[in-house]
Every structure is written in C-alpha cells, then in structure tokens.
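Next up is a structure, given as structure tokens.
All protein chains but one are shown in place.
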C-alpha cells in the first residue's frame, strides 16, 4: 500500500497541529517544525513528480472505500506538478516569514501549514465535494494569513475577500447540490459517466449547474468580471502570505482545468460549456490586470495585478484547449506562480528596506542593500513581464504559439503582448523611483546582514533561470500532462475499466 | 383515534404558532419579540412531538430535547444583551 | 569549429561577469578584462572568417525547446561577420575611450558589465540562426540599453529617456515576436536557413502582410524610423561612450540588420517596397531636417543618425540588388564615421562642459588635433569625396537614378535624393562650422584643451578607417562587403565596382549639387530656426513622454476606481450578475425552445397534513426572512428574526427525515446568535448610513433574480428522478461502517476525509478569529454607560448550575450514540460548548476561566491530532488512511459493547468543536472585558460574585 | 385502547394549552401579563404532550422508556429562567423609558 | 411540497443576497447566514424530500432517505458556522482599525 498520494496533505496538517500545540513553546519551535515540514514537502514533491512522471496514476481510496462511494485522491502528472509548485513556493515564503513576519500576529505557522494542506488537498482530490472542503480549508487559512499583521488596509481587504469568497462558497454548494441531485454522484470521473447518460429533459438543468460551478472556479481564478478584488487583497497581505497566495488563483484555474477535463469534456451536455465565452473573458482579464498594474501605486499591487494577467493568460490557453495549449498553460503556470511569489517577497524586502515609503511609488530613502535588491528586481521584472531570456518569455512564447489558431487569436495576441509591455513600463518606472530617485537615508542604518527574508527572496530568484535551463524537461512534462488529461487513463484508474456503478433510482 | 386527534392537535399547535408569529411581527417591544421567539421554540417542541406520534417512531426525540435544552440559551443571551449590553464579559 | 560561435558569446558574458569583480581592483583592471573579453570573442571568431568571406555559412545548433521552435541555433555568414566586426571592434575602442571619459570616481564595473552584456546581445542577434533565439538577444539589447541609457541615473531626463527607449524598442520587439511567430508558422520552421529558402512560399501566404508589418515594426522602432524615432535623440542623455556605441554601430543597426537578414524572405513585394522605402525616405529627410535645428551637437548627431538610418532603410526598401549592397555598405560607413563623431563630440563635451553649439565656438584654436579628426569625420558624414560616406552616398544616388519603380516619373527619386543630400551637408556644415570655427567660445564652464593621448586613439583609428575606405574601398572593405551583401542577397550578388572615381556622371553631379546647396542652406539657417521654434512645439521630449505615461496611469486608475473600491458589494454584484448571466446562457443554450422547469417525478408522497405544515413553515420562513430584511438596520430585531428562520429550517429538517441536521442546526443556531450578540455590543444599535433608493432597487433586482433562479433550479431538480450511488451507503453502513446512523457513518467513515477537512476549517476559523481579536481594543456602544449592578442575574446564575452537569451528560450521550442514532461529535461538542457558554453568560468570563483554565488552541490541536491519528492508525494494518475498524467486545457483567474506531474520530471532532467554539466566544466576550478593565477595577470588585476559592479541577 | 384514549386526551389537552399560551401571548395587554401564557400554559401543554407521546410509544414497544421525561425536566428548569430574564430585561427597559408608564393600557413604544 | 421548499429556498437566497449587498458589515453577516440556510436546503433537497424516512438503519424505520446529502449539509453547516464566527471577528477588527461599521470609503491600497 503506497501512501504517497496522501502525504502532501497529512504532512502539513500534522505540522500545523504541532505548531498549534507548540504555541506556548514559542516561535522558534514553531519555525523549526514548520520549516522542517516545508523541507520534507519538497522531498515529497520530488518523489511525487518522479512517480507521476512515469505516467502512473495512483488512486488512493480513503477509508478503503471504492471510488464513487468513498473519497479518492488521484495522483497524476497534473496533481504532482501542482503539489510540487506549491512546495517550491511554500519553502521560501516560510523562510521569509521566519525572519520575523511570523511574529506579527498569532498562529502564523499553523495557518500557513493548513493553507498548504488545503492547497495540496485541492490538487489531489478526485471528489467534487472534497474539493469544496479543501477549498474552504485553504480559503480560511488564507483569510487568516491575509489579515496577519493586522492594520486597517488588511482588515478591509480581508472583509471584502471573505465576504466575496463566502458567497462563492455558497454558489459552489448550490452547484454541488444541483449536480448531485441530477447526476447522483460526487466523484469527478464518475460524474463524467453520469453526464453522458443525462436524459434530454434534464440537460438544461445539468448545464446550468455545471455553469455555476464554473463561475465559482472563475471567481477563485479571478476571471474578468470577478477579478477586481484581487489586486487590493493580495496587495494588502504581508509578503510571505502574498507569495503563497500566488498559487491561489492557480487553484481556480486548476479546478477549472481538472473538472472540465475529468468531468465535463467527455459528455455532450457540458462539452461546450467553456468554449464560447472563455477566450473573450480571458482576454478581458488580461486587459483588466494590465489596467490594474497601470493604476497601482504600490509594487505589491502591481504584482497582484500581474497575477490577474497571469490568470487571463492561463485561461486563454485553456480556452484554446489543444494539447499544445494545455501544455503551454502548464509551463506558464509553473513560471508565473513562482515568479509572482518571488516578486511578492521582493516587494516585501523593498518595503522594509525603504523605511516609511514602503513599496509605494514615491520617493523615499535609499534602500539598504540597494544593489542586491536592484539586481533581484531586474530579474523578477524581466521574468514577470516575459522579457527574454527568462522563463516568462518562454512561457509566453508557448502560449502565443498555441493560441494562434484559436478564435479571437489575434485579439488574444494583442492583449498578451500589451500585457508584457505596459507592466514592463510600470515596473521600469517603479525601479526608477526605488533605486534611482532615492534620497540618501537620514542615518547610516544599513543592515550588514542579509537575513532570512532576503535569503528566501534570493532563493526564489533562481526559479526563473532554472526554469529556462530546464525548459525542455519541464515542457516535456507539461506536454505529457496535457496528453494524460485528455486520455481516459485517469477515469479508468479511478473507476476501473468498466465504469458501470450500481446505482439506485430515486424519484 | 389518534389518526384524528393528531391532525387536530397539529392544527391547534399551528394556530398557536401563527399567533406567536403575529406577536413576533407586531412587537411592539424588543422583549415582546424575544418572548415570542421563546414561545416559538416551545411550540416547535410540541410540533416535533406530534411529528413523532404522527410518523409512529420517536426519531425526532433528540431534536425536541435539544430545543428544550438550548432554546432558552438564545433567549437568555438576548435578555442579557438587553440588560447590560454584555452577553459574556 | 562551429562551437566557436557560442564560445565567442560566452567570452563576452564571462567578461560581463568578471568586469565588476575586476573593478574591485581598479578601473584599469576592469577595462582590461572587458577588452580581453572583446578581443577573445574576436579571436574565437577569427578562424571562421576565411570560410565565411568565401561565402560559406557556418551553422551550429543545439536542441532546447524543439517542440516550440526554440533552439540554440547559430549562424555565421558574411552579414554576421560584418556586424561582429563592428560590434566587437568598435566595442573595443569604446572600452578604451570610456576609461578616459567616465569620471575617475566611477569604478566602471557596472558600466563594463552592462556594456558587455549588451555586446553579447548584439552579437547574439547577428549570430542567431533561430529567429526566436534572435528575438531573445534582441530583447536583451533592449533591456541593457535601458540600463545603459539611464547609466547616469541621477539625471531626471536620463531616467525618462531610458524608459522611453524601453517603451518604444520593447514594444517593437513584442510586435516582432508576433511577426516572427507568424513567420515561423508560415515557413514551418524557425530556422533562418529554412525561412530564407522559402521566400516565395512566405510572400504568397495570406498572412504575409501582417507578418511583414509586425516584423518591420520591430525593425523600425529599433532603428528609430520616423515616426518612432523620438526615443533615440532623447537617449543622448546617456554617457557619450554609450551613445557612440549604441547609436552608431550597434543597437540602432539591429533594425537595419534585420532588414538585411530577412531580405531574401520578405522583400520583393510591393508592400515591402512601399512600406520600407517610404518610411526610410521620410526618416531620411526628417532626421536631416531636424538635425540642422539642434543646438546641442549631440542632438544634431542623434538626428543625423536617424537620418542615416532612414537612408539605409530606404536603400533596403528600394529593393534592387545594388541598393542592398549600397545599404550594407552604408551600414559600415555610418558606423565608422558616426562612432568617431560621437567620440569626438564626447571629447569636446568633456573638455568644454557643455554641448550647446551657441556657446561652443572656434575650438579649432584650442584643440586643433581633435578638431581635425572631427572635421574629417563630419566630412564623411556629409559625403565629401575621398571619405567613406561619399562612396555609399554615390551608390545611393546611382540607385536613385536607375530605380525602376517610378515609371514615367523617373525624376522623383533623384530629386529627393539630392534634397536629402543637401540637408545632410547642411547639418554637417553646421557641426564643423559652429563647433570648430565661428568666432570664440562663449562663457564655457571649462577652458578646453586637447584630451589625453589615448582618449583620442579610438577616434584616430576610426577616422583613419574613414579615409582608408574612402580612398581605397575595394582594398579595404571589398571582400567584407561582398560577403555581407552576398549573405543579404542569398548569394545573388550583382556586379558592382567599388572605386573612388566612376567617371563624371549624374551621381557625381548630384553630390556636388548637394554639397553646394547644403552650404547655402546652412548659411541661410536663421530664418528656419525662428520658424521652427515658433511653430513646432517639442512633442517628443521626456516631459511629453512622462506626461503621456502619467495620463495613461491616471486613466487606468480612474477605470480601476470604478470597479475596485474595496467594498465587497462592488465585487459581489459582478459575481452575481455573472453567475446569473452564465446560468441563463447555459440553460438556454441547452433549451433554446423554452422552459421546461418541472420534471415528471411524482414528488414526495406526503399527506395533506405534511403539506399544510410545510405551507405553515413557509409562512413562518417568509415572516422571518422579510423581518430580517426589513429590520436589518435594527440589528437586535434582525437577530431575533434570524432565529425564527433558523428554527423553521430546523423544523424542515425534522419534518423531512433529517434528524441529524435538525440537531446540528438547532445547536449551531444558538451559538450563532450568541456570537452575533457579542458583536452587536460594539455596533450602534441602528445603522446610520442610508442607502440611495436606486441602489436598493438594483440590489433587489439582482437578489430577486438570483433567488428566483435558485428556486427554479431547485424545483426543476426536485421534480426529476435520478440515479444515485447512495444505496451503497445504506447497504454498507451497518456491515461496513458499524453504525446504524447512515449519516454519521458517512461523516466519520465513508467520507471521513471531508470531516477531517471540515474540523480543520473550524479550527482555523477559531484560530483566525483569535488572532484577529487579540490585541484589539473596541469601544462598546449600548449600555456601557449604565452598567447593571446585577450583571449576573441570580436566577440565571443559580439555575445554570445544575444544568451544566445534566447538559454534559446529555452531550456525552449524544457523542456516544451518534454512530447509531442522531448525534455525533459535532452536535455533542456544540451542546457541551453551549452548556459551558451558559456559565459564562450567567456568571461572567472570570468565573468560567477560573474554573476551566483551558488552553483552547491546544484543545483544538488535540482534537485534530486525535482525528488524524485515528486515520493514521489504519496504516499499521496496511490499509489506506481513515480505514475504519469496528467490532463487539464482550465484557463480563456489562455485556456486548460495540466499539468502532470511528468513535475515536468523532471524539476528535468533539474536542475541536468544543475548543473552537469556546475560543471564539470567550475571545469575543473578552473584548468587552478589556473595556471593563479600562473603566476601573473598583466598580468591578464591588459587583463581583462572592468569590470562591475552590481549586479548579480541570487542570 | 386505553392507552390510545389516554394518549389522545393528553395530546389534545396539551395542544389546547399550547394554543392557550399563544392566545395569551397574542391577546394580553402588556409584556408582563403576556409572560404568563408561554411560561406556564405552553410549558404545561408541551409537558402533557410529552407524557402522551411517552405513553403512546411505551404501549407500542416492549420496554419502558422514560426518556421523554427528560424534555419535561429541561423545560421545567429553563422556562422560569427565560421568563425571569425577559421580565428583568423588560423592567430595565421601563426604567430607561419612564414616561412609557402604565404597562397595562398602552404598548411601550420601544423597538 | 417541492414547490414550497423551492419557494423557501428562493426566498432565503433572495433575502440573503439582498442583505449581502448592503453596506454595513452586520447586514452582510445576516445575509450570509440566510444564504447559508438556502444553500443547505438546496444541498439537502438534492436527496429529494421524503417525510418519515430518516436514514437510520434501525427497527421501525421502513424507508430511508438519501443519507449522502445530509452528510454534506452537516459539513456545510459546520463550515458556514466557522465562517460566520470568523467574519464577525474580522468585522470587529475592521471596525477597530477604521473606527466605523461599513465597508465604504475604505482605503484598500
């Protein structure tokens, strides 16, 4: 019995519990536990990637109950990839936080670990209601992390975020209720079979329910009309939390991708649920994110707006829906998550190095260790705006190539290219303010030590170059993932080759 | 016999609920409404018991028990709030 | 052999990495390192040169992302050789020059590092075989040029000019990316060899036009073609070595390089001719015209650069083999004389401390040597015979005369060429005359004299080259030009002869006409100056760019302010509208012909009594709901109505066979009310804000629509039969899960994982609330002034005392029976919590805390740990997480006792619920205690309950 | 048969008292008088119904179960407390608004 | 019966959403609570409405309703309870930070 699939959930959960229990023991103990868990997560993620990289699909039946009845975790290439990205993001963020951010409020480490557990759970589960539960886990943890450190901006942003997501959760449950009430199952793979058998009279209902589910995922992903909340919310969080949030929109994208390919794609009722409108909205998302970046007055808000852009880009590729496009989207996902996460950390460093001016676009004192920060800034800025030779360029290249033939292709190209240029200008302007217009600090308070936060930020700096260096294996993995998503292998692994499940007819 | 009596009783209780609701909507004071709410909970217990008799099994017993046990906590909290503003302090 | 190409690039990058390190040991070391890198690159390329000069094409390729068309493929041909020589050779001179030019305080590490990266980027452009790789290098030059232009970042204009350059060239690069992708798509390959070979196929493709336009956009921005030229003159804010390098030999030449490089693939159409030649011509004339009007001699040189780039572009646009040769030739010549001019200008700037030609005059007297060099270089720029500029201009004139495109109007092009030549002569004259002659200098910051020996050296070299090419062209550049032009023409080199004297012909006449007219034009310049300054405001300055940028961000900010005000309902309204719209679309796209809401199922076989009850329930529900809505400003009333709604919902669960849900709802209800009341303490009794009617109506419409939609969907669902998997649960609950309460078995066994997540959520909610509330100070509203003396009403206080043990007994009962009858850990936990909270309500938080010193976070942790450990225990038996075990244990005296591991799991749930609920409630309650403490401890003591000193038993 | 009659009687009486309590609540003029209906009549009514139900189910099953009495137990503990608290709060309100004097004739104009 | 329940769900949803769209935090809390009732009922209704058929496999219960939606609703109730508690705490925090009860005029960045 291989328990590999569940470890990414249990490990952070256990760490979170331990952090809770150690609350009285002080931060040092919590940091040790938390960091150890994050390190172990990296190792586990590597194992997962290696295992899933063989093409194997592990189905972990919780409680030993067979698939449509019990909850199953599905470890395939996609989920392994997402877990790995999450782990890669979490460790630096945690290192950063251990430099003192975690002391700004209570329960940071517990919430952080629970957040990871929630994320990994969402990536691994094969059950729709369980997905809801893990969404809630990760959301609640994110609420806590968002307002960590307190302050007015955070509290206000937190309120908006929480209320919006609670409404989203309500919608999720309504959709789930309607889906269960018509399909009689919650397992994603089983749902595909049930969808294929929906009688004609019920099709409208099922489609509507499925569309509501899509709305929920679109909200989490921050798709166009539902994207406005993101910049101010992410921009308000402390740096390590914001860094971890970089993967939260990707959860929405992931869920959309997963549910549409595992459940919706196979049946005629729902097969065309996304096509007609996703691309225009994705383009609108890119535009909205770009506008947000232009409008922003703080670095963290710019980065957050660029997270919106990345959602638009990803969804544009998903809307194009070829193997190529999905592969490109996955590569882009890895890139944008890690780079945005790193950039949030950098914004945090800049804010603390500039004293009162923070990361706002106004002239402030010279940042301590300006050269290091400036160099890091350059790398992140290049990577995030898709300038060669960093990973952003490769990712954008792939996306551009793969959506060329899709409807609205030229429009999408225009949006994508503009979303490279305009943010680059904003970032250049910001760099100018941060590093070139600065007034000397009043007193020589230069910290000689780099400290944990800077170390974490510099670690993240390596992500983009590494992604360039290992572009070929990552791209191959992404392509194999896209093909796996298309193949019936996952469904067979979950339900067996013969999916006929004993069902009971209810009035 | 019960087949007749229980519906009649249900009717009586429903009438009681209607009156209580009327008081609840009418007020006029907050405490009148709190009282109506409290009464409504007790009426609900009656209703639950009637369901049990109606359906012939005592499945809902715990529900009635819990309303009896916990219904008043809300009332107490509301009154406490009216009294001093602090529910727990 | 071909690996040398990459090694050359590596050499530059290595130099870039080492130069800053070397700078720590002094700027001489740094310069030496940089020079070594450049020389190394040259040396590495040298072995390939002979072959290339004879027309060979060296290609080296490594796989990178083959599926996406991106490979590390390099190409070394004549064109590459020419440019590599320019880049590396002039680069070398620049390094030498810069070490004199830059202030001594600058250790040059950053400068040289950037310069070498830039050089590597440039070299990469000319050495790329893969066009996507070319683009990679292309953008590297954009970025490094940004940093180089802003090298003197203390200068405000320099910073903006750098961003301007980035905006234009970066934007062009992106257009080019699109163009390249299309090109690769059309050609089926991203390798230049393939693309160049498939010119006919490309030109015939329907996407040819957009492809061409996009690529040209990239080339034109980089080469500063009108009207995208404005970044270049502003980029003169950079230190002179940067200008000399970027704007003579390298960056701006990248655009024309691209024209030459892709000429075989893209040229040969009307579109190419029309676009390229017209843009080139316009730039040529415009640049020349403006150059004359600049008082800043660097500005003059910058516009002259624009003009010459226009000329080169025009030559490529004319699109005859000979014009291409001329274009390539002029690339060389311009690079050489412009680099020398810039350096000379730098020397003058350096020596005089200003660049204003109205003040700098008559320098010939003070620095005759430098002046001579400058005059010769300017002469080359003007096209004076025996200098290199003359030759390529002559070729241009010849092409202008012979060009076939204008049919009957053969005079158009020659006349245009002559006029343009006139303008170039005029500005060259101005440079020479104003700077070196024209009286005495006016009020210079410094007194000029000759620069150090080695600072002049690079200029000397270049000026020598100007003369060498001008005197003996075939000998000096013949083979190189053949090779380069041959590469641009794919080997179809026309017959041409490089010589100083072609006989007395029309081009020569045109040259002299231009020279004479130019001088006349210059002499009559005053009138033009006035005209220009009066009527042509400067639209292209950094200020203008910054204003445009600010306007853009301000507009974006206004748009964003409309949609993102931080208010949740601004986010919610789009969500709801989107959900409604998408839902409606999804519905109608499946059912275009109309609504079919009700299904055929018979519905629940409910008697009339149940129906009547349901109706009564609906009435009560409506009363509650509308009450809440109507009274939502009078918050206490709203809470009361809310409880009614909760009660109705609970009763619905009771009526519709969901006892577990009813129990849960009832208990949750109580706690929710208490939580809300706790919050109400800190809110005014009524909300003050009055909302506009329009907004209320709009919200009502949205809410009504959504509510109607959900109702319709629910009704549709309820009236349809469906197939479900749930039979499995009913069938397996007892044999497989060991419990008769199927709901509980699902919760703790079949779907126990959900429950684990759920209690995690609850735990986090409590912890999050704890974190939020800790350290918070709030001023309470209601009743704070008149605190009741009898805060703990005696009857309540006394009656809850016997209630606690009884309630605990009940909760224990519910916990234990949950697996078989309605109940379970969650409900039991809530009952326990409520019983304890009641103590807090009745007797105060001090009373409770003193008696129950619980560390709630730890209790939560313990609960989670127990639940998790129960799940993990199944690993010991080789079963998946959360696999349950159950069985009967026969105990003497007591009899059969049924045990299930799920019960332990339920205990975990119980602990989390108790810990979480208590944590939230006590923390919220303690909020007002803090105020109490602030109000004064004396009053507190007076009203306290009789103290009891019993030890707390729950330690 | 006897048990059925007994059950029926108790249920009917109980329901009648529940209604009576509600009538009192709705009909009586001020809060303090209204308080009497629910606290007593309704409580008693529910008590009667509980006993009826107990008899009913005990007659059906084979064992004797007294669990319904627990409802009565808790009800009897809690109902007076509710009444007490409501009355106390109402008193307090009257103190706050002294002009709203005689509680019998007019409704305290409080919301 | 179905119609009545559907109408109730619709009513709860509409009232809840209307309140959620209000400006004051407290109204939003109320609205979300109403909404969660609606949601729970939808989820519950997905197992269809049956009286007198509790999912208890004990003697005297001849018919059983679908237990799965009930388990789901239970989970949902717990989660929304936690959320409500958290939201209330957050609202208080926001109030403490900004000194008023309302979202409007907040300075998000």
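A few remarks follow.
All chains are identified by letter, namely A, B, C, D and E, in their written order; residue positions are counted from 1 within each chain.
The rule is short, and it goes like this: a contact is a pair of C-beta atoms (placed from the backbone, for glycine too) under 8 Å apart; a residue touches a chain by one contact, two chains touch by 3 or more.
Everything below uses one rule, namely that contacts and distances are computed from a predicted model.
The chain not displayed here is annotated in its UniProt record as "Monovalent cation/H+ antiporter subunit E", chosen from "Ribose import ATP-binding protein RbsA", "Phosphate transport system permease protein", "Monovalent cation/H+ antiporter subunit E" or "Phosphoribosylformylglycinamidine synthase subunit PurQ".
Contacts of the undisplayed chain with the visible chains, over the whole complex, involve C, D. Remark: the omitted chain is touched by one listed residue; of C:213, C:468 or C:808 this is C:808.
For chain C, the residues touching the absent chain in the complete assembly are 794-795, 797-799, 801-802, 804-806, 808-810, 812-813, 821, 839, 850-852, 891, 893-897, 946, 948, 950-954. Within the complete assembly, residues 17, 20, 23-24, 27-30, 32-33, 35-37, 39-41, 43-44, 63, 65-67, 69-70, 73, 76-77, 79-81, 83-84, 87-88, 91, 104 of chain D touch the chain that is not shown.
FYI, only the chains that are shown with their structure count from here on.
The set of chains in contact with chain C as well as chain E comprises A, B.
Here the chain-to-chain distance from chain A to chain D, counted in touching steps, is 2. The chain with its Cα centroid farthest from the Cα centroid of chain E is C. Closest chain to the protein centre (all Cα atoms averaged), using per-chain Cα means: A. Taking the mean of the C-alpha atoms as each chain's centre, chain B and chain D sit 9 Å apart. For this pair, chain B with chain C, the centres built from the Cα atoms lie 59 Å apart.
Chain centres here are Cα averages; for chain A and chain E they lie 27 Å apart. Contact of a single residue of chain B with at least two other chains is seen at positions 10, 17-18, 30, 34, 56, 59, 65, 69, 71, 76, 78, 80, 82-83.
Residue positions of chain A with contacts to 2 or more other chains are 129, 133, 136, 140, 143, 147, 150, 156-157, 159-160, 163, 167, 174, 177-178, 180-181, 231-232, 297, 506-507. Per the contact rule defined earlier, chains pair up in contact as A-C, A-E, B-C, B-D, B-E, C-D, C-E. Contact residues on chain D toward chain C in their complex (touch as defined above): 70, 73-74, 77-78, 80-81, 84-85, 88, 92, 111.
For chain E in complex with chain B, the touching residues are 51-52, 54, 56, 60-61.
By the touch criterion stated above, chain C contacts chain D in their complex at residues 634, 637, 788, 793, 795-796, 799-800, 802-803, 806, 810.
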